[in-house]
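Apart from one protein chain that is not included, each protein chain of the complex appears where it belongs.
Our next item is chain A:
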Amino acid sequence: MPLPVEQVVVFRKGGKVLWSRGKAKDVVNSWIGSVLLEEKGGDLRATIESYTVEWRLANDVDSVLVLVYNKSMELDFGGELLERLRSAVRKQPRELDKSYDRIASDLEARPRRVAPAPAPARREEEEEGEGEEEDEEEAAAEVSVEEKLRRRGVGTKGGRRKKKEDEKPTKKQPKVWRDTIHKRTSAAQVAELDYSKKEEASDASMATTYLPADGERAAWEEDEEEKKSGSWLSSLMESAAGTATLTADRVEPIMAQLRERLVAKNVAAEIATEVCESVATTLAGKKLGRFERARGAVKDALAAAVERVLTPKRSTDVLREVLAAKERQKPYVIVFVGINGVGKSTTLSKVAYYLKSHGLDVGIAACDTFRSGAVEQLRSHAKCLGVDLFERGYLKDPAQVAKAAIDDAAKKKRDCVLVDTAGRMQNNDKLMRELAKLVTLNEPDLVLFVGEALVGNDGISQITLFNRALANFSPTKRQIDGLVLTKFDCIDDKVGAALSVTYATGQPIVFIGVGQKYTHLKKLSVTQVLNALFS
């Protein structure tokens, strides 16, 4: 019986497919966009639409290995398959067809659902019987590096994010794919600890475990790197010779420092950890260029990754969208959501001012029917702006008020309707349900989440719970599709929230607020955020 996989593909990071079996290119492409380019790569496994995607990177040969299979399958061998294939990519890149067939037939022969892992020692004996002994050993050694990075959480001090729920092995369906990794790690660990077994372990494995890789320097030297010019010079010589390779051990302390710096700039701790982990996986095994030093290379890679996360994945030109809607003769609807006091009504007024100043006919809908004074506040803004306000007083269903406002605007041939909503806490189910209803009923063109640039760790739970509530309570599963960060004028260089919110949602920051005046509305400058974070 063939393996139940949709596609296995090996490709260069530049996009060239080196080898492939099966067909699921769209899944692979959307995985590249939503996981790799958003630095969510630390987990080695993701769900894309109705598929599970697992992957491994081979940074030394600039390649990526991806396995796609149906989500409903509980495959237990994904990691093993990819790791064995990875050794083949390194050794016999031209014979991948043969290698894959061999790996696949091994795996096919194995019973699909295996009981929990046998003892590590026994496991080793089993492996000796197999044909691909060497590859396996090598793969095992490598996993241990990757796992080491993951387990240590790239230097987090107790801030390690908890394992995702879906990764917990349940009793009924032992997810052996994870066990396999652990088994292998523990095999390597046992070898590391048990000196009496030294001779039994294969030479290759021993060498990878103990000997420094080409260009790798001992940890005691690493610590002194900053102070001692001697080691600085030697690392320079080494890099001049072009022999240096980044190993996980070398990346780790540097990354830990960079992570601290991100946290000091107000990036949420959890996000800083995830980004750093993901970048670390793209660095392990990579060769350094001439005159490139480990610290510089790690920092550059992280900065490039942060730049990718901050750079919008699509156009954020709202004015252009509204102009396009005007041509279609349908009012463009923007809903502003978020918790209390973050600046929703103020931002809405700024956007009204911005659009009006470009000759567009804007209407405002007062759908904060909850907080007393909200309608009056908006009325005075509307008056000040010279813009019409649609209101139905308090205690009305905001979804219906918004609908009436949009219908009214369509009748009056307005170009745009801005919908103000009541602030709500992300854990207030009743109010979140109400918001989901507003969004579902009115199908706005843009749902903007407004948050303060001052938020730290709590900002992430706000935004993810808003998204989850919208997904849970609305049948259309419509979510937030843009972000606003207000009070950017109050944070100096602590710009970390920009990274936290874009990473947590994958959505772009459409506007930032830099003061209380209507003109204090801007686009986010990615360059400026990068400078604040890294210089």
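Please note the rule applied: contacts are C-beta pairs under 8 Å (C-beta built on N, C-alpha and C of every residue); 3 or more make two chains touch, one makes a residue touch a chain; residues count from 1.
Everything that follows uses one rule, which is that contacts and distances are computed from a predicted model.
K.L.:
Since a chain is absent, check the UniProt entry for it and pick the matching name: "Signal recognition particle receptor subunit beta", "TBC1 domain family member 13", "VPS9 domain-containing protein" or "Ras-related protein rab7".
P.N.:
UniProt protein name of the non-displayed chain: "Signal recognition particle receptor subunit beta".
K.L.:
Per the definition of touch given earlier, which of A:Y100, A:F466 or A:F511 contacts the omitted chain?
P.N.:
A:F511
K.L.:
In the complete assembly, which of A:Q400, A:T440 or A:S525 touches the absent chain?
P.N.:
A:S525
K.L.:
Would you mind spotting which of A:L37, A:V61 or A:L465 touches the chain that isn't drawn?
P.N.:
Only one listed residue reaches the unshown chain, and that is A:L37.
K.L.:
From the list A:G22, A:P93, A:P312 or A:G456, pick the residue that touches the absent chain.
P.N.:
Considering the complete complex, A:P312 is the one touching the chain left out.
K.L.:
Residue-wise, where is chain A in contact with the chain that is not depicted?
P.N.:
Contact residues on chain A toward the absent chain are 9, 11-17, 20, 25, 28-29, 32-33, 36-38, 64, 236, 290-291, 304, 307-309, 311-315, 317, 319-320, 323-324, 354, 358, 511-512, 514, 521-528, 531.
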